[in-house]
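This is the structure I have questions about; it appears just below.
In this view, the complex is presented without one of its protein chains, the others remaining in place.
We call the chains A, B and C, going by the order they appear; numbering starts again at 1 in every chain.
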Amino acid sequence: MIIVLRPHASKEQIDQVLHEVEVLGYTPAPIHGATQTVIAAIGDERTHANLESLTAFPQVESVLRVQKRYKLASRESHPADTVINVDGVEVGGGKFGLMAGPCSVESEEQLMKTAHAVKAAGATILRGGAYKPRTSPYEFQGLGKEGLRLLALARKETGLKIITEVLSERDVEHVAETADILQIGARNAQNYQLLIEAAKSGKAVLLKRGMSERIEEWLLAAEYLLAHGNPNVFLCERGIRTFETYTRNTLDLAAVAIAKKESHLPVVIDPSQGCGRADLVISLCIGAVAMGADGLLIEVHPNPAEALSDGQQQVDFAGFQKLVASIQPFLQAVNKSAA
Amino acid sequence: MIIVLRPHASKEQIDQVLHEVEVLGYTPAPIHGATQTVIAAIGDERTHANLESLTAFPQVESVLRVQKRYKLASRESHPADTVINVDGVEVGGGKFGLMAGPCSVESEEQLMKTAHAVKAAGATILRGGAYKPRTSPYEFQGLGKEGLRLLALARKETGLKIITEVLSERDVEHVAETADILQIGARNAQNYQLLIEAAKSGKAVLLKRGMSERIEEWLLAAEYLLAHGNPNVFLCERGIRTFETYTRNTLDLAAVAIAKKESHLPVVIDPSQGCGRADLVISLCIGAVAMGADGLLIEVHPNPAEALSDGQQQVDFAGFQKLVASIQPFLQAVNKSAA
Amino acid sequence: MIIVLRPHASKEQIDQVLHEVEVLGYTPAPIHGATQTVIAAIGDERTHANLESLTAFPQVESVLRVQKRYKLASRESHPADTVINVDGVEVGGGKFGLMAGPCSVESEEQLMKTAHAVKAAGATILRGGAYKPRTSPYEFQGLGKEGLRLLALARKETGLKIITEVLSERDVEHVAETADILQIGARNAQNYQLLIEAAKSGKAVLLKRGMSERIEEWLLAAEYLLAHGNPNVFLCERGIRTFETYTRNTLDLAAVAIAKKESHLPVVIDPSQGCGRADLVISLCIGAVAMGADGLLIEVHPNPAEALSDGQQQVDFAGFQKLVASIQPFLQAVNKSAA
Partner (left out) sequence: MIIVLRPHASKEQIDQVLHEVEVLGYTPAPIHGATQTVIAAIGDERTHANLESLTAFPQVESVLRVQKRYKLASRESHPADTVINVDGVEVGGGKFGLMAGPCSVESEEQLMKTAHAVKAAGATILRGGAYKPRTSPYEFQGLGKEGLRLLALARKETGLKIITEVLSERDVEHVAETADILQIGARNAQNYQLLIEAAKSGKAVLLKRGMSERIEEWLLAAEYLLAHGNPNVFLCERGIRTFETYTRNTLDLAAVAIAKKESHLPVVIDPSQGCGRADLVISLCIGAVAMGADGLLIEVHPNPAEALSDGQQQVDFAGFQKLVASIQPFLQAVNKSAA
């Protein structure tokens, strides 16, 4: 780290900081500049104390980090793309993963119709929420275990793999019995206890970026999963919260390029949450595919106008077929094939 | 809700929407304007379907909510200020709650010294983290159960009440054995499973606003606590995430006025997290007190430069004494007395 | 507009609002709901008063807009794509415009080398700043008139059309003598006096979106240009300001789809400003092209490390050649050809 001292700090004040840097386990290297002294603290920033606490001294103006805070998630530690094998379906490193299905599992009929429709259109992984995090306690909270039973049935009938969200540490075990991929939603993006539990499940984990999470923090959340022994982590960008009101969120497509530069983990885009409007979903999918995303997570419903959650952002079956057709030229342009 | 149709929607298209509004349980009232038709959907928006799904129809341009989504948290449902009795210490409705202590419990010596110091300065509630949510898995994660033991000891020695954060549903029960107030942190602000579990603990809950949570969403998270049977909820504003980089967060002091207008629950301000800089804490405390906050949550450490977490925003004992002295004229101006 | 009254507003209070709605030129249509009355105000919201002022009445909870605020910029008023003829180079409606050149014009040698290089690679329009808006008064402010002279020379030598920024109403006339397209920068995105002056110049105008401008506000700024008689307006998305610090801005690629849906004006993407990092520019260009952008605005410099402004986001000549090659498959996929 770099400790920036205020202009006109006295020699005594500088010595105090140099001493404290040593106490905290670093080797200090002072540099006396034109107006200010800076101290480089040499050592591994990940394993030593965070020197930002030194701003507690009045003579310290700021502390600047030098090193990346993530290690296992970094491209440097693992130069090749991670390819995740989801019970036989590979995603990452040139293999594209198309995940689609309803926002919420609502009934057997709704789920089965959707599963058959998305499979016919080309999806290999079925999404569907059994446990739903809802902003209001008065909104539909999902079918719970019955939803999981229906998802298992859909897998049996169609062969599609299953991705579904887990909200509670206590549910991880039984959700993992059904799910091939555990989804961690944006509201739980920094719920580290849930991440640790999910890591231990042995199932792949799709980790959504939080609504106001910096990319560094998102990769550090992935680091929790990796550090707790689970190498099968999908990074999922689903839009960040900004001042814009035309869309529900602002989908940060640069995050595809950044995540793939900084990390080896596969990147999935959720355009449904990303904009909150069905009419923009195809365009965002095209952008995501062209920019190198490894997969898409799409909300599809037989009759969006009557959906029990987020109908405004779900596409119907015809819309999903059109979507799949629309992304084909771009998958070819990037040399990716749907699994 | 109000459904706005696109200009030039046909009669048939309008009828389709009118019919769907009825299917979804509302009574539709169409109004034919100069260029567009709007349909008012009459019914209780909290108990009926969310009509935003109607934007799935191409002729629907947008859907506007009319009603407030929170009920139990609203000032209308409970006109008087809620006063929370924390094992004998009242906070709310004119009684000011001063909560102070270290970011993390680090050792018996550190905690006891701090507890005595903040008590001597006037605090009535001791804060201290035993379980710490840290952005990186390589950072200090708290002392856990040993931290709780030390907090219980500090209560026994000083009589201070205890507030401490709970991160995991599984920890709620044993944290509640020690804590007088369970703190829900910003990263778990919409971790509804944890909220439900905390609600059932029987202890008061201090609910922080999420980093990018709208006030409506914050009150709806409080609604989860209230709807699950716990009336003793503190709302805590701790800064929101913006583009500004001078401070760690932007403390939204207007939230004091808004929360007290919209809700009856007591409002606590956390200026330490709110700005992430010890040098701004006193000024923010003064603003919060003047604007009517019911309490403050302050990070205090014997030696901030060596703190194991967030040293940059913790004040030392002299700083805390100065803080308490600085807010006195403003507490008097608003007719509040520290408990 | 829709005026939402508070629950339990009295008949007298409702009548007061109905009367005021009429005074302000609308026909009121009240609807009495389950808990609240709403009043639809029928009339053209663009030419009548803004009823948000009615929230001055204590019985009014909120006022919701129904109609779009832009008219000339809207797709409804002009269903076909606008194609802009820039002195013989067409952009829009299938014709792709590649605009490239240095952030700042620094010298004759720098500009001529760059002009020849970008032309050879396929650009048809040369960008280069003669007047530079700089955050600090101590930074390089551009060569001014000498910069314009060099741009005119580059046009004469290469045949490239010229786009350059105008900062001052007083400069519009002489900048327009040299420029084929006047660029309005993000800092002046809502400097309406400059927009009006630029509109009157007779030259095409490229209007950047402001750093925190909503799409509606961006289209309303375009409406200023159109309403003052200039139909040749490019909309340029250049990144919005968010909490993310990895990139300088967050490029909002959904804005391409939204602007093309809501408006007929051609949309240009500036990925250099959009991320502030040369290493992400190609990826963002690919996304923009795939999503249907009508043009790109790229910063190119012979030696970015020594650029007088924004070297970190400028690509060198080899980088630009690679960029042009990289977007070709995507231009083909969207059936667009570079002019």
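Going forward, a contact is a pair of C-beta atoms (placed from the backbone, for glycine too) under 8 Å apart; a residue touches a chain by one contact, two chains touch by 3 or more.
The structure presented is a predicted model; accordingly, all values stated were derived computationally and were not measured.
Trainee: What are the shown chains that the omitted chain is in contact with?
Mentor: Answer for the hidden chain's contacts among shown chains: A, B, C.
Trainee: Just to verify: which one of C:Ile39, C:Leu54, C:Ala198 or C:Val324 makes contact with the chain not shown?
Mentor: Touches the omitted chain: C:Leu54.
Trainee: With the full complex in mind, choose from B:Ala34, B:Val83, B:Met291 or B:Ala338 the residue touching the hidden chain.
Mentor: B:Met291
Trainee: Among B:Thr35, B:Thr158, B:Ser201 or B:Thr247, which one touches the chain that has been omitted from the display?
Mentor: B:Thr247
Trainee: Under the stated touch rule, tell me which residues of subunit C contact the chain that is not displayed.
Mentor: With respect to the unshown chain, the touching residues of subunit C are 20, 23-24, 46-47, 49-50, 52-57, 63, 69-71, 133-139, 167-170, 187-188, 190-194, 210-212, 217, 220, 223-224, 227-228, 241, 277-278, 304-312, 314, 316.
Trainee: If you put the missing chain back, which residues of subunit B would it touch?
Mentor: Touch set of subunit B with respect to the missing chain: 212, 214-216, 240, 242-247, 250-254, 256-258, 261, 274-275, 279-280, 283-284, 286-292, 329-330, 333.
Trainee: Given the full complex, what residues of subunit A touch the hidden partner chain?
Mentor: Counting only subunit A, the missing chain is touched by 2, 4, 7, 29, 31-36, 38, 40, 42-44, 64, 66-67, 76, 212, 241-243, 245.
In the analysis below, only the chains that are shown with their structure count from here on.
Trainee: Quick check on the contact graph: shortest path length from subunit B to subunit C, in steps?
Mentor: 1
Trainee: Please identify the chain lying most centrally, where each chain is represented by the average of its Cα atoms.
Mentor: A
Trainee: When the centre of a chain is set as the mean of its C-alpha atoms, what distance in Å lies between subunit B and subunit C?
Mentor: From the centre of subunit B to the centre of subunit C is 38 Å.
Trainee: CA centre of subunit A versus CA centre of subunit C: separation in Å?
Mentor: A distance of 30 Å separates the two centres.
Trainee: Please tell me the distance, in whole Å, between the geometric centres of subunit A and subunit B computed from their C-alpha atoms.
Mentor: Inter-chain centre distance comes to 25 Å.
Trainee: Could you say which residues in subunit C touch two or more other chains, in rising order?
Mentor: 212, 242-243, 245
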